[in-house]
Every structure is written in C-alpha cells, then in structure tokens.
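All protein chains but one are shown at their positions in the complex.
On to chain A.
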Amino acid sequence: MAEATSPIIELKDIDVTFKEADRTVKAVKDVNLQVNKGDIYGIVGYSGAGKSTLVRVINQLQRQSKGTVTVSGQNLGNLSGKNLRQARTKIGMIFQHFNLMNERTIGDNVLFPLLLGSKLTRKEKQAKVDELLDLVGLADKKNDYPAQLSGGQKQRVAIARALANDPEILISDEATSALDPKTTGAILELLKHLNETLGLTVVLITHEMQAVKAICNKVAVMQSGEIIERGDLLTIFSNPTEQLTKEFIETSSQIDSALANVVEQATVQNLGAGEQLVVLSYAGDSTEAPLIAQLYEKFHVTPNILFGNVEILQNTPVGTLGLVLSGVGDAVETALAYVAQQGVHVRRINVAEYRAELARKAAANNEEATV
C-alpha cells in the first residue's frame, strides 16, 4: 500500500439537496472527505444514509449543491461536457447490479469504453480487451453474453470494463451486495489485488462491515447524510466511539451473540461482590503483552475466560476476550485501570442491564416483524 501522499480525491463541504414537489431532501450534509492515492476507503452506512449519492459526486454523476470536488488536482465542479467526460474516464465505477449491456458480448462490453474516443487502433483495443479479461480471469468468456454468466462473473466483467480507460480510481457502489459470501470474498480479493498491483485507489461503499474488514485500510461511517466517524480501520475497529459504528462492528463479529449466550448462564447472572464481567478488546502490540498472567501476578485477580476471538485486520491481530474477573476489594477495578493503561479497550458489562437491553431489542424486532 502506498504511503500517504496528497489526496487523490478531496471532497470539501459537500451538500447534496434534492428538491421534491413538497419538500427538499438533504441527502448529503456538509461532508468532507480525503482519499489518498492507494487507499481502499470504505464508506459504510445503512441504505438511505447518502453513501451512493456521495460517491456519485466524485465522478459528478450527481452534482453537488454546495462544496468542491477535487480529483487528481482537478476541480470537477467547474467541468462540463467534453472535459467532464474526459475526467470521468479516469474514475472507474462498478455497481450492485453490474449494469452490463445485455445485447453485447462480454468482449464488447469491455470494449465499450474504448469506442467512445480512445485513440488506440482496432487491434490495440482488442488486445486491451483480452488483457483486461485475462486480468479478471474471464478470458474464455469473451464471446458469451451477460445472461450466460453468474453474478460473480458479471461483476468481474464490470470491473474489466471499469478499468478499460486505465483509471486511477475505482468506485465500488455496493458491488458485492448482490453476491453470495464466497463470491463476495473473491471479488474483494480481486479489488485488493488491483489495488496492490495497479496502485488503484478504491472507494468502497457497502452496508456490510465484513467487506470493509476484508480489504479497507480506512473507513468512514455515514448516517443521515453525514460522516459521523472516520479513521483508519484498526482504530475504528478497536475503538469505535459512535453507537452506529459499534453496531456495524458487532454485526461483523460474533462477540454479541457470544455475550448474549454468556449472560444467560446462571453463574454469570449471580456474580458476587468483587466480580465483574468484562469484554476486553485490543489491537496490534498490546496483544503481545502477557496481560492475563499479569492480572493475577500484580493484582491477585483471577480471570475466568468465557469466550475469545482474534481477527487479522490489515495484518494486525485484533482480539476480543470475554472474562469474569474476581478479586478481593477494589482489586478488579485497579486491575482494569491498569489494563486500560496498556491500550486495551475495557467494556464493563452489567449483566442485569445487558439482559434488559437484549429483551427490549428483541421486543422491538418482534414489533417490526409483525408490522
């Protein structure tokens, strides 16, 4: 991954407002975003959060109502007609529903961007198509039609098409949302590969945290048109501050289902004085310190491990551990203060409250289901 240089995409104070008959809708509100060359920048949020609108501002398929868009040093807001179309050729885009032309062969779909004004000769164009299809692993499908391909294959064709003009940026708008988990993994792998081999900058919109976790190095969380939290992947994952961010992270891990199980156990429900249920999460270096051993050595606190999980994000282990700590007097509190000092995120769980919260959520879900 390229080291941070000047931003290749810079969005400044972006507003997008849609005027409807009886009201105006602010789809994007005051968004600032910088994407550096070589980044795989994830933008997560539920549907309707404004993610798709925001990325369409990058290639100006959607004009902003306010703010400036700079891509590779060029202010796109000032461009129109031919110049804008020229700028767009340097920004590839792939879509949830692939958007391939049904009446053209796979080869002709990939060829399409080259028909619009490329100076290559006929022969060079065909060579380029072959090279691209090879890159996405579909060289043998050149003369097939999209209807004959699976979803994953269609998305590969769409990627090849998006790369035809050698763009520096690839925008992926929910590109894996219509695919099964295995195919999703393969497509994400391919994007990662393109990022590493071509130095392609990727902006990845998704509602699946799993996808972000798999390949992104940076992430922004969007809600109601605003970016509510952003940062590099590790920081966000090990130390989320916003409630929505936490929700997204939970959906991508097993921690909460494990916790829900644990709090139903009688021993956990009847914790005595000096006992505390905690979830520790840690990233990178802190995983190397013999923390659990120190709990006993330094504070005479006994850890009882209930569950644990380690994931590798950007080559860094990120761990989560569910424990019941027991000690005499304030020993547990002192120990937790020490643990927090070591850069480990401590989440104290009040079992009764947590169960009440779960019950409330379940009730809310039921209500939603019956409505």
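Throughout what follows, contacts are C-beta pairs under 8 Å (C-beta built on N, C-alpha and C of every residue); 3 or more make two chains touch, one makes a residue touch a chain; residues count from 1.
Note that in this section contacts and distances are computed from a predicted model.
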Name per UniProt, for the chain absent here [options: "Quinol oxidase subunit 2", "Sugar ABC transporter ATP-binding protein", "Oxidoreductase" or "ABC-type metal ion transport system, permease component"]:
"ABC-type metal ion transport system, permease component"
Among A:L76, A:L100 or A:A175, which residue is in contact with the omitted chain in the full complex?
A:L100
Just one of A:S47, A:Q86, A:S150 or A:N350 touches the chain that is missing; which is it?
A:Q86
Name every residue on chain A in touch with the hidden partner chain.
59, 61, 82, 85-86, 88-89, 91-93, 95, 97, 99-104, 112-113, 115-117, 145-147, 158, 161-162, 164-165
